[in-house]
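A quick write-up on the structure given underneath.
Of the protein chains in this complex, all but one are displayed in their positions.
First chain written, first letter: the chains are A and B, and each begins at residue 1.
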Amino acid sequence: MSKSPYTTGLKDVVLEVAIKQPSEYSTGLIRKIELLSRVRVEKPLIMIGLNTSGKIAGGDRIKMAVEEYVSDRKLDVDVSETGAIGLASREPILGVQLPGRTRILFAEIVEEEVPLILDDIFHQIVPKEKFLGQIRHDKLDPWMDVPFLDEIPFFALQNRLLLRDCGIIDPLSIDEYIARGGYRGFLKAIRNYTYEEICSIVLMSGLKGRSGNGFLTGEKWKLAYNTSSDQKYLVCNAEESDPGAFMDRALMEGNPHQLIEGICLASYAIGATKAYIYIRTEYLESIRKLEIAIESAREYGFLGHNIFSSGFNLSISIRKGPGAFVCGEETALLASMEGRRGMPRSKPPYPAERGFHRKPTVINNVETLSNVPHIVVNGPEWFDTLGSGHCTGTKIFSVSGRAKHTGLIEVPMGTSLESVVVDIAGGAREGKKLKGIHIGGPSGCLLPADKLDIPVCFDALKDAGAVLGAGGILVLDEKVCIVDLVTYFMDFMQQQSCGKCIPCREGTLRMSEILNDIIRKPLDDESHSSLDRFKSLMSLEKLADVMRDTSLCGLGQMAPNPLISSLTYFRKEFEDHIFDRNCPSNVCKELRTYYIDVELCTGCTICAKKCPEDAIIGTEKHPYFIVSEKCTGCGICKDVCKFSAVFYN
Amino acid sequence: MMIKIEVNNRTVQARKGETILSALGNCGIHVPTICSMAELSPTGACRMCVVEVEGQEKLVPACSFPVSEWMKIRTHSPRVLRARKTNVELLLSNHPDDCLYCERNGNCELQKLAEDLNVRDRRMRGRKSKLKSDHSGYGIIRDPEKCILCSRCVRVCEEIIGVSTLDFVNRGSNLKIETAMSKPIGFSNCIDCGQCLINCPTGALIEKTEFQNLDHILDDKEKITVVQYTPAVAVSLADEFDLKGNADIKGVMNAALRKIGFDYIFDSSFGGDVVVMEQASEFVERFGKKSNLPMITASCPSFVKYIEEFSPDLISNLTTVKSPHQAMASLIKTWFTKLNHIAPEKVFSVLITTCTASKYEVHSDESLKSGDRDIDAVLSTRELIRLIKLNGIDVNKLETEPSDGPFHATTSAGKLFAVSGGEAEATVRSIYYLIEQKEMPEPRMNKFRGSRDVREVSVETKQGEIRIASVSGLKKAMKILEEIKSGKREYDFIEIMVCPDGCVGGGGQPIPLLESDIRARIRHVYEIDKNETLNAAHKNSAVRKMYEELARAPWSKESKLLLHTEHEEIKVLK
Partner (left out) sequence: MGKTEEILNQFHQVSRDVLIPMLQAVQDECGYLSEEAIEKIGSHLSLPASKIYGLATFYNQFRFAPTGKFHIQVCNGSACHLDHSISILKELFKHLGIRDGETTRDGMFSLEVLACIGACGQSPVIAINGVYYPKVKAGMIKDILEITKLKSS
C-alpha cells in the first residue's frame, strides 16, 4: 500500500507513542512527540484556518498569498492548514510559529496584508492591531504585548475539551493527533476491556446524546449490545441541518481523528463491524477530511481486519445525505441510507434493536462520539466532574446572530446561558440591547434576556420550557422582531416536515399561514379581522398541544416550540402585531400601509422613480398616489421624499 | 401466548406481540383509522388511532404499538378525543368544501370521521390548495385537492398490484401523490385496475364516468341501445340491494335495465363461453406444437395492459382471443344486428362491469383499429347502482325477466369468469372435452377454488399432463411470471387476474369493498355452477348456433377475424 501524503512516514514512532503509557516514554521519544505535535517546530510554521467558514471569509486567498510569499523569497517554512479556532466572526485566521517561540494568531486579515504581517513577524516584530493572541506554552518564548488566548474572555471562560485542538493542529495529520494523545483510548479499549465494559464506562460517565433529547448514550449502546444479531451497525449522524448549527462540522474539519476514534470505540462497544458516517452533501470540506482520516487510520491499522491483533474488525464508510432536515431523525436517516424517502417510522422497535436493514444499529451524533475517546482515556469519574448534576461533560454551542463574538463556545454542562451569551459571546454587538436568545435550532425555544440564568443542562432547560437541541444559539438584539423570527422558523419546519403524519404536515402549514397573516397585510380575500387573527392565535396554542402529543417524530412534536415559548415570553409583540398592526422592531415592513399626503406632495416624482415595485403613480407637479395593492412597504419612498409627505399607519 | 391488558379500566385478553389496534378489535372497541389497511403493514401516519397508554409521555398509535402485559390503555379519554378531532379538523381546514357535489358524498371516510368526532364548527381556516385534477386517463380521475395523503393508493399499487404507478412526491406541505416525473395519469404506466380508487377514503381518486348523456341516448328513438353485464356484476348487485335470498338476481337485473330504457339486454357470460371455446382450441393447438407455452389468458384488460407495458416479451404467450365482453360486443355488432335487421351504426352498445380497466380497453388501439368502437360506453357496478336509483327503481319489487336472444342461452362456465380460478376451471372443462372427446369426470375442481392467490391443478390427458395455474393479485403474478422466465416453475396454461380474487374484487365495485362481501359473491358464483346442469361452454346451444351461422368453428379463419385481437408493446416510463 502506498504511503499517504498526509503522514510523516514515522509510522513506527507514532505507533509507539500510541501504544506505550506516557510514563514509559523515553526522553528521545518525548522530544519526537514535541516535534510531531508541533508544540515545538524546527522551522517556521504558518497555519491557515481552512475550515468552511474560514474559506468563505477568504482563507483560500490567504493561503495563496502565503504560498506566493514563501516561494518568492524561497523560504524554508512549513505551510499547513488547520480547522476553526471557534471565533467565526474574526475569520480568516492565520497562525505563525517560529522556532522557540509561541504560536501567534492573526485575525480578520485580507490577502494584501499577508506580506506585511509575515515580513514583520519574520523580523520578530508583532504587527500592530491584527493579532488575536498567542498560545501559551511554558517552554516557549512568548511575544511581548500580545495577550495569551486564555486571557481573552472569549477563550478564558470556556473549557475546551473537544475543541482543544481545533484550529491548532493539522486535521489531515494522524501523526499530530496521536502525538497529542490520540487513539490511546481505542488501543486501551481493545486491549484491556470487553465490549460490555466499554458500554458500562460510557454509561457510568453519564454521557448523553448531544442532539435530541439527551438519551443516555451508554444505555442505547447496552440495548444494541444485548440484542443478538449476526450483524450490527454504528451510524454517525453528521446530518447537521439546523440552520445556525456548525459545531459538528467544526469537529470534523478541525479534528476528524477524534471522531474516527469515537466511532471505533462505539463500534467496539456494541460489536459493530460496519460503521457509516451519514453526512450532509454540502459539507465538502468535512467529507474530504474524513476520507483522508479514514484512509490514514486504515494505514496505521486502527481500521480493517483484526485490529492490533484484537480480533475486532471495523470498516467505516461515508454516506452523503442528499439534504433533508428530517433525516436528522434516526429512523428517517436509516430510511435514507436504505435508499428510501427519509420518512420516519413509529418506534418501537428502536433502531438499537432493529435499525439499518433490520439489524441492531446505534446512531450517535458527531459531538457525542467525539466525547468517547476522552472518557475512555480519562475515566468516567473524570468526565463526571466536568458537568453538574445529571449532565456531565461539556457542550459546544454555535453562537450566531447579533452577538458581539460569534462562533463556537464549549463550556461545562451546568454553566449558565448568561455566561455563554453575555460573558463569552459578549452580548449584543454594537452596544445594542440584548433582547433574548433562541436556542436549539428551528424546533428550539426563545428565551428573554432576563431568563438566561438557566444552567446548560437537559433537565433545567426542559423545566424552563426550552430544549438544548444541537446547541445552536441565535442571539437577538432589540432590532429583531420575534414574530418575524417565529414565522421564519415555522416556514422552515413546514418545508422540512416529511409530510407523513397529519399533525405535523397540516399543523405546521396552518401555523405558518396564521403567522404570515399576522406579519403581513392579508394576502387575499380570505382576509381576517384582528379578532380572527387573535382567535387563530388561541387555536394555535391548542393545536400546538395536539401536535406535541400526536406527531410521529420529534420534528412535529417540537415544531411548535418557538411559537409557544415566544407566546410565553414575548406575548406583547404578538399583540402589537395583531391589534395595532405595528411591528415594534420595525422589521415587518409589509404590515404598513404607506400613503402620500396630498397637501404636502409637490409632485417632484422622486418617490415614483425610486419605488422598486412601481407602486407610485401620478402626474408631475401634482400629488402622487401609492397603489396599496402593489406596495410592499419597503419605505424607500418615505426615505427619499424631500417634503416629508409620505406617511404610514 | 395470551396476556392481560387493561383497556378503559377493564381487563381483557390480548395476544403477546400483537398491536394495540388488533387487541382492541378483538375486544370490540372501535378506534378510527385512515391509513391502516388490512393485510398491509402499518405506517403509523394518520395518527387517528392514537390512544393513551399509561407510562408513555405522548399518545401512541394503536396500529403499530405492541401490547405488553398489564398495559393500561385509554381509548376515548378527552385527551385522545381532542387529538383525533383536531387532526380531522386539520384535514378539513384546506379540504375543498364541495361535499354536496362530490362523488363520494355520503360514502366518504373523512366525512364520516368528522361526523363521528362531532366536528361542528370551523375553528381552523387554511388556504385551499389549488391543484388541478387529472382527467387524462380513461379509467381513473385524480383530484389531488381532495387527497388526504393517507398513501393507501400508493401501498395497494405497490404491495398488491406491484405496478407502483403512484408514490409520494416532495415533502412537507408540498407533499403530493403523483406518478413518475409527475406525468398525467393517462401517460403513466397505470394499468387502470382501479384498486387505488376502491381504497381511497375520499374523492381524490374516482372513476371516469360516461353516463352524463346516457339518458338522452336511451331516450333517442333512432338509437338501439343494448347493454351487456358481466357475471361479476350480477352477484355484486345482490348484496348491494340486499337480494341475498333471491336466486335469480340476473332476472331482476334484466328487469331493472329494461325499466331504465335499454332496448336489448345481454348477459356477457355468453361471451365467456365463446372465449372458452376459442381459448380451448387455441390451447390445444399450441399444446400440440409445444409453442408459446404457457398460454396466458387475456380476459383481464388490466393484465393485458400490464404485459404490453412491462413485459412485451410475453405478448406471444397471451391468448389472442378478446375478453368475453369484447367478444360479445363484436357479436352484437355482427350477429345480433344481422339477425334483427338492424344497421350496426344505429346500435349504442353499453357494458356494465366491475372493472375500471375496461374503460381503457374500449379506447385502446386494438379496439379502435376497426374504425368503430364495439363498446360505446362502460359503466361500473357503482354507476349501475346510481342509475337504478336515479330512475327510481325499487329492485325488491321487480318481477324477474329473461335476457335477450340470441345470447339468452348461457352456461355456468361463462359465469365462472367472475372469480379468480373460474376462467381456468371453465376452460379446462372444454380443453379436456376437446382432447378426450368426453366430459370431465369431475368438472368442479376445488383446487381452483379457495382463497389462495396461487392455485395449481394438473390434468392428465391423452396428449400428456396439462399443468394449469391461476393467480390473482398482479404482484403475485409478477413473481410467478419471473419464476417461469427463470425456469423455476413450469406451466402450460395460466389464468391471471390483476385484482385480488378476480373480477368480484374489481375496481368498479361498490365502495367499501369488504372482504366478507367478496367471499359472499364468490360463494354465489359457485352456487350457480353447482345448480347449473349446463356447466361447460361446449354445451351451450346458442354458442353452437353462433358458430354455425357466423364464425364457422372455434380457431377458424372466420373466428380469428371476429373474436381475436392483437397485442402491441406500449412504451411508458416504468
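Operating definition for what follows: a residue touches a chain if its C-beta (ideal position, glycine included) is under 8 Å from a C-beta of that chain, and two chains touch if they have at least 3 such contacts.
Computed from a predicted structure; not experimentally measured.
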Ask   = If the hidden chain were put back, which of A:Tyr193, A:Tyr488 or A:Phe625 would touch it?
value = A:Tyr488
Residue among A:Glu151, A:Glu197 or A:Glu338 that touches the chain left out of view = A:Glu338
Remark   = Only one of A:Lys320, A:Lys432 or A:Arg581 touches the unshown chain, namely A:Lys320
Key: Option from B:Thr33, B:Thr165, B:Ser403 or B:Asn540 whose C-beta touches the chain left out   = B:Thr165
Query = Residues of chain B in contact with the chain that isn't shown?
reply = 158, 163-171, 178-182, 189, 573-574
Query = What residue numbers in chain A mark contact with the hidden partner chain?
reply = 52-53, 55-58, 88-91, 241-246, 249, 281-282, 319-325, 336-343, 398, 400-402, 406-407, 438, 442, 472, 474, 476, 480, 485, 488-489, 492, 496, 498, 612
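The rule is short, and it goes like this: only the chains that are shown with their structure count from here on.
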Query = Which chain A residues qualify as touching chain B in the complex?
reply = 324, 326, 341, 343, 345-346, 348, 494-503, 505-510, 512-513, 524, 526, 536, 539, 542-543, 546, 548-552, 557
Ask   = If you look only at chain B, which of its residues touch chain A in the complex?
value = 42-48, 50, 58-59, 61, 64-66, 79, 82-83, 86-87, 90-91, 93-94, 123-127, 148-149, 168, 170-175
